[in-house]
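Attaching a single structure in structure tokens format; questions to follow.
All protein chains but one are shown at their positions in the complex.
And then subunit A:
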Amino acid sequence: MAAAAEEAAGSGGGGSPSSARRRLRIISGHLRSSPRAPEREALSLSPCKAQGGSTGPASGSIPRKRQELLKWNGWGYNDSKFIFNKKGQAEFTGKRYRLGGMVLPTFKEWMEKTFGASLDHKTTSRATLNVNDVPPSIVKEEFLQDLRATKISYSQDAEDRVFRAHGHCLHEIFILREGMFKRVPDIVVWPVCHEDVVKIVELACKHNLCIIPFGGGTSVSSALECPEEEKRTIVSLDTSQMNRILWIDEKNLTACVEAGIVGQDLENQLAESGFCTGHEPDSMEFSSLGGWVATRASGMKKTIYGNIEDMVIHIKMVTPRGIVEKNCQVPRMSTGPDIHHFIMGSEGTLGVVTEVTIKIRPVPEYQKYGSVVFPNFERGVACLREVAKQRCAPASIRLVDNAQFQFGHALKPQVASIFTSFLDGLKKFYITKFKGFDPNILCVATLLFEGDREKVLQHEKQVYDIATKFGGLAAGEDNGQRGYMLTFVIAYLRDLGLDYYVIGESFETSVPWDRVLDLCRNVKERIARECKEKGVQFAPLSTCRVTQTYDAGACVYFYFAFNYRGISDPIHVYEQIERAAREEILANGGSLSHHHGVGKLRKRWMKESISDVGLGMLRSVKEYVDPNNIFGNKNLL
């Protein structure tokens, strides 16, 4: 189950579930009654916090002890997961998501059919972290003394350190379940404001330490892994406590926000003033603003709001050389190459992003989901291309292939009444029998429209008219909504898969329009072939969706998962196949990454991607900004 841990610092082809806002409300409600309130009080009493004229309450969703709220060896919240209940039916626990508490009657069959997985063959993760296995924390006393003097909170606790030693790549989760990282941070620090970060970086320079910034921890590029050969003390700089909105400027529609804020808090708090950023990567519950900036993130509603590079007005970053920022907050300037572009995508190799001024928009008046069924994937892509050409893409438009359509079906909850199931049957009959769509070929586009009511309806009609030209049939709001839900629960599914010998992951690329079909077909075929060659017993699930449209191309997102029973070293096999798939993408004219970033996972292709000279340019920036490699996470270069 393709675990799609979306990029750490954010990113993601997409989205929030049905009603993102409802979810946010639930979460914020949960937080208001949180017993951790006093601690937060204490934090906000610190002098640093007091200075910043913060608007609204400075409450972060993610506690210092992440494991209290989040799984330590999997994705997302402790209380939310897929299980097989006593009747052997799949069920999603918890109350955070719309799917919570619902039974998914067809899921088990789908899983057995797709992966040849069986409930009888189970693997189990270790129940808790074995603290004795964790590499010891080696920190010099002089540094600790200096650190204590700054009053910045820190921890050398084994759990704290391990939970900041990884992102959500498959191999990282596998290690958590069954092994131990060779290298983890020696100490975790929690700065609460920009000044704290300045002090930490100064100390790191003074004592020659290695800093690895940590935001939401949702990286899927091995970006958070500690380089094994790093001999210096590794300081994990957790930005989660720098999470206030410092100010909102309604005249210019901008907000200045501390970089540690996670997506849901940002949207939640802005919503209280009637605003939003509109940046919604799939990981938005957990990924942080600073992480988005550091990886060049993309949100599912980028058609309206833009990608992170379009949203950012001003960035403050602390580097070993000092602070880098622009002198004004303007929409555009011609002052040589944009220094923001050195920062965005730097993946923590240059410094720590502390404060970001970001564009905000009034919360849209009206939202509407939609979906269109196409007779086949080719027609679907042609339709998306036409939509892009006419520049009338809705807030989000995604095209899932047949395998993913069937996957979505498997996640359909038990229907409440006979009437609904009758209606479903009727719909199915109409599409497959009356319209002659082959249920094993057809594919679905999901849509999300946003804006004022009248315009949305107008826009909707325009898009459906285009779709009709390509043989598309409107398939209702409900299907659209479920499509978006699928993309965030899919990350939870990987954990379930891992329990039943199924491993998987997602990866993404961007590609010119004319190569979309060839790329999708060839990459899937390559995966199937590689699996076969590597001795995978069952055909893998390899499925894709087009998640973003641009003028000149599209972003394509792949899920890939297989049953690894009978393979002695599944992770190695998995990595070989993923590598082959990436080779295939590059050979088909796709990019190394659209929004997940490079990290350490995709470094080997950097030279090919940006040329020798290009790589040299980036290196020279790194050498100037950070000559002693304080930010030594070894990403990117």
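The working rule: a residue touches a chain if its C-beta (ideal position, glycine included) is under 8 Å from a C-beta of that chain, and two chains touch if they have at least 3 such contacts; residues count from 1.
Everything below uses one rule, namely that contacts and distances are computed from a predicted model.
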item: Among "Late endosomal/lysosomal adaptor and MAPK and MTOR activator 5", "Dihydroxyacetone phosphate acyltransferase", "Multifunctional methyltransferase subunit TRM112-like protein" or "Pentatricopeptide repeat-containing protein", the UniProt name of the subunit that does not appear here; value: "Dihydroxyacetone phosphate acyltransferase"
item: Absent-chain contact - pick from A:341, A:435, A:532 or A:572; value: A:532
item: Among A:80, A:268, A:396 or A:542, the residue in touch with the chain that has been omitted; value: A:542
item: Hidden partner chain, touching residue among A:367, A:402 or A:576; value: A:402
item: Contact footprint on subunit A, counting only the chain that is left out; value: 113-114, 116, 401-403, 406, 440-441, 514-515, 518-519, 521-522, 524-528, 532, 535, 538-543, 586-589, 608
